[in-house]
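With one protein chain withheld, the remaining protein chains of the complex are depicted in position.
Letters A, B and C name the chains as they come in the text, with residue numbers starting at 1 for each one.
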Amino acid sequence: MAVATVTIDGMTVQVPAGTTVLDAARSIGIKIPALCYDPDLSSVGACRICVVEIEGSRNLPASCVTACTDGMVVRTDTPAVAEARKAILELLIANHPLDCMTCEKSGTCLLQKYCYEYGVSSSPFQGDRHEFAIDDDNPFYVRDMNKCILCGRCIRACEEIVGRSVLDFSYRGFNTKAGPFMDTPIRDSDCVYCGSCIAVCPVGALEEKKMIGKGRPWEVEKVRTTCPYCGTGCVFDLNVKDGRIIGVTSTDGDVNGRFLCVKGRFGYQFVQSGDRLKTPLIKKNGEFKEATWAEALNLIAGKFKETKEKYGSDAFGALSSARCSNEENYLLDKFTRAVIGTNNIDHCARL
Amino acid sequence: MAGLATSFGSGAMTNPINDVNDSELLFLTGTNATEAHPIIGYKMRQAHRRGAKLIVIDPRRTELAEEADYWLQIKSGTDIALLNGLMHIIIKEDLQDKKFIEERCENYEALEATVAKYDPEYVSEVTGVPVNILYEVARLYATTKKAGIYYTLGITEHICGVRNVMSCANIAMLTGHLGKPNTGVNPMRGQNNVQGACDMGALPNVFPGYQNVNNDEIRAKFEKAWGVALDGKVGLKIPEMFEGANHGTVKAMFILGENPVLTDPNSNHIRSGLKKLEFLVVQELFLTETAEYADVILPSASFAECDGTFTGTERRVQRVRQAIVPLPGQANWQTLNQMMIRMGCLTNYKHPGEIWDEMASLTPSMAGINYERIDKDGLVWPCPTCDHPGTPILHTATFSRGKGLFQGIEHVPPGEMPDQDYPFLLNTGRILQHYNVTTPYSAGIMTLWNEEYAWVNPDDACELDVETGDRIRVSSRRGECSSKVRVTDRVPKGMVWMSFHYTASQTNAVTSHILDPTSGTGEYKVCAVKVEKLAS
Amino acid sequence: MCVDLIKLTIDGMEIEASPGTTVLNAAEALGIHIPRLCYDPSLSSVGACRICVVEIDGMRNLPASCVTTVTPGMVVRTDTPAVIEARKTILELLIANHPLDCMTCEKAGDCKLQEYCYQYGVTKGAFTGEEHHYGLEENNPFIVRDLNKCIVCGKCIRACAEITGKDILDFAYRGFNTKVTPFGNTSYIESDCVFCGNCVSVCPTGALTEKQMSGKGRRWELKKVRTTCPFCGTGCNFDLNVMDDKVVGVTSTNGPINGRALCVKGRFGWDYVHSPKRLTRPLIKKNGRFEEATWGEAFDLIATRFKEIKDKHGPGSFAALSSARCTNEENYLVQKFSRVVMGTNNVDHCART
Partner (left out) sequence: MTNTIGEIADADFIFACGTNTVEAHPVISYRINQALRKGAQLVVVDPRDTDLAKWANEHLRLKPGTDIALVNGMLHVIIAEDLYNKEFVANRTEGFDELKATVAKYTPEYAERITGVPAEKIRQVARAYARAPKSTILYTMGITQHTVGTHNVFSMANLAMLCGQIGRPSTGVNPLRGQNNVQGACDMGALPNVLTAYQSVTDPAAREKFGQAWHCAIGEKPGLAIGEMMTAAHHGEIRAMYIMGENPILSDPDANHVAHALEQLDFLVVQDIFLTETARYADVVLPAAAFAEKDGTFSNTERRVQRIRKAVEPPGIALPDWEIISRVATAMGYPMQYASPSAIFDEMRSVTPSYAGITYARLEERGIQWPCPNTEHPGTPILHTEKFNRGLGKFNAVEHVDPNEMPNEEFPLILDTGRRLYHYHTGTMTRKGMLNDQMPSDYLEINCKDAESFGIKDGDRVRVFSRRGSMAIRAQISEVVPQGVVFTSFHFTETPVNQLTNPKTDAIAKIPELKICAVKVEKIA
């Protein structure tokens, strides 16, 4: 493979030809801000906050779409670069609601992060402000296009990851808007609510509806776990606050990366359903009565022993569960074979 | 430490720090708590504001002295006379706790006989404290129920340091102010883990938990655990080590995280000793004055880079946690472990918790402490078993040695007093913003406090023709140093006061060579110096 | 001692509390969290901010729960529409004259005003009026003071008086111009301030922040590692704040000895850890000059020389100085090394200084 040797901030690195300057810089630990860039999506060079200085180049090129060439000399931290980034941020927040105090994204917002890093707290630019209505007429999403910075990541995720192409830009200039075809609300589109657009949105424009008002990102404990639905094995973070699950957010799963389907991302509510079984139940005269563990276990042990003594071990059958953990399946396997003494164990592997 | 150990059988603070909060009387001697132990100082100040009486004994007008109900500005080095005088009054007025003395103590007669000589008039003359004040303070201390004594190095860094401590113990036993909440005799240790270093047996005479090296049974226990024969002879204390180094009997040294060139008295003697060593290894955070003498320097990890424990002055063992990767690439316990392995001692600790557990298994007073139990709030030893809650207050039922031992203690004048050639008395100590070594490497702190200011009384300043900011040379029979001057009436006439935090002003080149004969502590608080103005 | 407990009802739950308990503390015992800005459990209560108001049967107004003590049979509600409306109004008034720069404010993530505005859904705009334009005070190495963000809760004043006992701070001027400042309206550096930072640790907003931490990372990005102070022997606990494997500051935790109080060394003296003068590699002296070496080289030399000296001059020719600044485990190893490997009790440390 062809290799390019480039010097970035005085450090020399060899990368395969075609590697972008941004990836090369990140590979040696140099942080370059990026808003429209996403490692899982195609690069479009739209936001230009990733600009760098390259010797012999007249402008400040966007590092996410500039390929390394042999002998290239790059500087990522010159005054000109910092000035350009500040100017971009100032332009972005000129038309951005400064409501971090209550914004759900506060804490995980890239716009906020870069404004902090570059010390941009207000904008010298004043002009028109959007006053788009908020789209929340569906169970899953809230879209606040006043916060959208038009990076287009949601559009690319919907197309390049999910393959749905529900979203695109509509209108032109100041009126440009990212959204479903014909600028309809989400609920009237072909959206399947996988939330991949939310996972990639760098600002507070797309939010999980049920998580609103439930807690700030920094107060939330993230518990990495594996999805309880189909056998794909997607990994995500359960967001827990005060002992309750308030939502699911993306982490970096082996199988799924940051992407999930509607069930994985929004199907956690059963855990906290009021219908959950909370105590053992024993049927007496055809009706279930709440019981203690001791009562239930004594009854079970007695009846199972009785069955085994009276009819033999093979009069017992156990159904294990494809939804329980490995450890639990192993134990029921051991229970059936070692405690009862039969191989009558199965589960719905065939469904 | 040795003093309290003799009197009570244990040398640590008898009561917890938070006992300060609801004390009725705080008896502070030789401690500048708001600067040296700020958090304890805050608590003392708040207790005073809530109505506790505050008695401060100090030649200097410290912050707490300023607020105190009684500030006894004694002449340096006259603590024993003062305490004997107070006890004289207490006995004379029959205010002693007879029941406590009877049931809990022994050798009372010796005390009675000794203090009989210290009548208030004599004591007033020796100490400079007015007679009526002596009476008021003696009565107040004896009759207040929740009265605790607090002291620091102002008591111990004297030729009679151990005897000073025993005197404090005497007066507490005399009045029964021991073994109960908000009472006791409470030495506040100057360094974060000086308590722990002692507890761990980094002392020449004891194994961890103050188990004597010359006790055959104890030695046998450690020999079995460590798998080697151990020396039953008590080792050398620091001054003796440097004595040995100077005389060529000590040839090699290992120094972990100490800077005796700056901190130990009479440092020219230390320097010459270090120079004479055949081989010196220093493990340190920085290239200190002491490290300069090393043949090998091992880099040390800071507290933010190590897991382990510190034991605070109230005997509380608390966790230290690794926050960042060690800058030298490994934690100190790993370095020490590797050094041991190289020398043939095949230890293999995987975590400091294992080191602690080994130590605890050999040390009855710590046997009940483990990392899991101290995860949140720490535990106060003695803690003999895993279900023992720890012991915030010592000597509640009996003293560690059984009965409390009264001792007749006579006043001893300091080893060196001002004379014609060296007319000033030099006193030394700490300032709020600095600590033994690390703070001079703190950029923030050095922005505001980056040089020594010797405190000089306005009258003396007038005679010396110096103003605040002028430079002076302070010299003694042993050495000299220079410093800027701060003119302040916080020090009495005839006294110069300096800290020891700055390389540029090496106060300890000047301090006394005289040691307490029992503990080996240097007499940092008193020596004779002369002061000369330097051209600016 | 037998004290008659007082029975009362809060949000439909019954509780018994000892006389003198405030409604706020009684509610807390039931697990009901009432918002508070000027209240602090380690300071006296003044009832200044009034965000802790509740409804109590038979009382005409909404009393501040932090200064209202329980009475027998009291019926308290902490979540009625009137209470919520009152709290919202207080927040709206507060933020009417508060810079909305959470995007860059150092306190974001640890700010009570932000927390309650989020909780009660309060955004700017209900009230508009004059805004303060105080200059930023940052002429000392430790504390940044931005009085534009001060909500005049007075906690810093009380911390300085009631914890540290220095009484540096007080209110000055009146009405809209009220400000918290050292005597004579000077800056911290010109006052008698000892920079313990206890005012910073109680400040509910971004008015007082740690200068060392500014620009070093958002509060929510910092890893907090609870540890014990490496300075004097008091044994204060605090949290080291770590970002990208660098200590960036110290914040208060609830230590068994010190609570949240610290002194200037504990709170601001940690930065020696990252001093460029730190030793990071072993050094071996060759011809009077130190040269960098590997651990292996250093250990080999040490082992050889110590053995040589021990063999030639006996164990008594070795001595070790351990350290009162190192951990217990390290001290244990040093004395074990001296006794086991070198065979001598010549081990000591400066316990006496």
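Following the convention adopted for this analysis, a contact is a pair of C-beta atoms (placed from the backbone, for glycine too) under 8 Å apart; a residue touches a chain by one contact, two chains touch by 3 or more.
Since we're looking at a predicted model, the values are computed, not measured.
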Name every displayed chain that the left-out chain is in contact with. A
Of A:S27, A:S57, A:T176 or A:T279, which one is in contact with the hidden chain? A:T279
Since one chain has been left out of the picture, which residues of chain A touch it in the full complex? 139-140, 160-163, 192-194, 196, 210, 221, 223-235, 238, 240, 243-245, 254-256, 259-264, 266-273, 275-283, 288, 291-293, 296-301, 303-305, 307, 310-311, 313-339, 341-351
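Operating definition for what follows: only the chains that are shown with their structure count from here on.
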Take each protein chain as a node, join two nodes whenever their chains touch, and name the resulting shape: line, ring, star, complete or other. line
Reported most central chain by Cα centroids is C
List the centre-to-centre spacing of chain A and chain B in whole Å, with centres computed as mean CA coordinates. 57
Please tell me the distance, in whole Å, between the geometric centres of chain B and chain C computed from their C-alpha atoms. 28
Taking each chain's mean CA coordinate, chain A and chain C are separated, in whole Å, by 34
When you check chain B against every other chain, which residues touch at least two of them? none
Overlap residues in chain A, where contacts from two or more other chains coincide: none
For chain C, which residues are in contact with chain A within the complex? 95, 100-104, 108-109, 113-115, 117-119, 121-124, 215, 218-220
Interfacial residue positions of chain A with respect to chain C in the complex: 93, 98-102, 106-107, 111-113, 115-116, 119-122, 213, 216-218
Name, in rising order, each residue of chain C that touches chain B in their complex. 140-142, 162-165, 189, 194-196, 211-212, 223, 225-237, 240, 242, 245-247, 256-258, 261-266, 268-273, 275, 277-285, 290, 293, 295, 298-303, 305-307, 309-310, 312-313, 315-341, 343-353
